[in-house]
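Here you go, one structure.
A single protein chain has been removed from this complex, and every other one stays in its place.
So, chain A:
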Amino acid sequence: MGQITLSNVKKSFGNIDVLHGINLDINDGELVVFVGPSGCGKSTLLRAIAGLEKITSGEIAIDGKPVNDVTAADRGLAMVFQSYALYPHMSVRQNLAFGLENSKMPKAEIDERITEAARMLEIEPYLARRPGQLSGGQRQRVAIGRAIVRRPVAFLLDEPLSNLDAELRVSTRAELAALHARLSSTMIYVTHDQVEAMTLADRIVVLRAGKIEQVGTPLELYNTPANRFVAGFIGAPHMNFLEGTVSSVQSGNLVVALADGYQLAIPARETSLEQGARITLGIRPQHVTFGSGDKSIKAKIKLVEALGSETVLHTEVAGQKFLVVIPGQHDLASGMDIDLSLSSAPIHLFDKDGHRI
């Protein structure tokens, strides 16, 4: 119970197409995170699954049954809103009971479910309080509790941590992961924060402008991003991109000329590239080390951020911005020239359209 299938789901608001044909299978018990920049359609997609937005075309099926014409209430899903959407004039207990009372559930069972959820979320002491008397984190738990008591087929969470402060967000994130493990029910989680996506997701769905860019496990997305957008979105700080042209292609090897004419030899799986083709090299800031030699580039330091455990260098390579994260503390200053070695760095190649090569 809890399998959700989206087939060619489209949604338009008037003339504006928000979702351009989404195809996705969400397995039972899976925690799927929709991630993407603001306006990419992730919340609209979640609301379409919830039944709060009617889709323009396509099909949404829950456990094999199409639900396009099924009301939000009858889809058996529960939603946790970004604003929590708790009823301010009701106590926490009444908030939790409200949805259950709608279905004329016996009072004894309502009480039992509330007690169980309250214990799980550690909100028992606050059951008599109103939402206005709770902290942000406590309200958040109540909102999750309201979803839990309904024992839904799947949980839909719309940026549930975005109203919490940074410290609370980290701890609540861990609790959410634990909760998912305990309930082992399907969860769809929307966020614009890629760290949340990486830490929570079984699978991540990266959305941009109403289209799915890539679906995969966090590490798949990190290690083999399908395109330049995903490569830049997943990972912090984001991946460096160096523009260059293919200057020669030999069997298994690619020589790329960077903007300043600097030549870099890269082992390439595929050599369908022709000489003179424009390509982009993607290198994660953490994969760069100090050192000269075979696969090295010259960089000029623009700014040094010493974080203690690591040092972040804002540098310029061949006239392009290049971030470097080096473990430990280093005696460096802006204006210095350094040699950076790429010998241990996986180098991602993207063609002129941004697709992975």
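The rule is simple: a contact is a pair of C-beta atoms (placed from the backbone, for glycine too) under 8 Å apart; a residue touches a chain by one contact, two chains touch by 3 or more; residues count from 1.
Following the convention adopted for this analysis, contacts and distances are computed from a predicted model.
Selecting from "Alpha-1,4-digalacturonate transport system permease protein", "3-isopropylmalate dehydratase large subunit", "FAD-binding molybdopterin dehydrogenase" or "hydrogenase (acceptor)", the unshown chain of this assembly corresponds to "Alpha-1,4-digalacturonate transport system permease protein" (UniProt protein name).
Touch with the chain omitted from the figure is made, among A:9, A:62 or A:79, by A:79. Checked against the full complex, the candidates A:27, A:133 or A:334 give a single residue touching the omitted chain, namely A:133. The residue touching the chain not shown here, chosen from A:14, A:88 or A:293, is A:88.
Within the complete assembly, residues 50-52, 71-74, 77-79, 81-83, 85, 87-89, 98-99, 102-103, 130, 132-133, 146, 150 of chain A touch the chain that is not shown.
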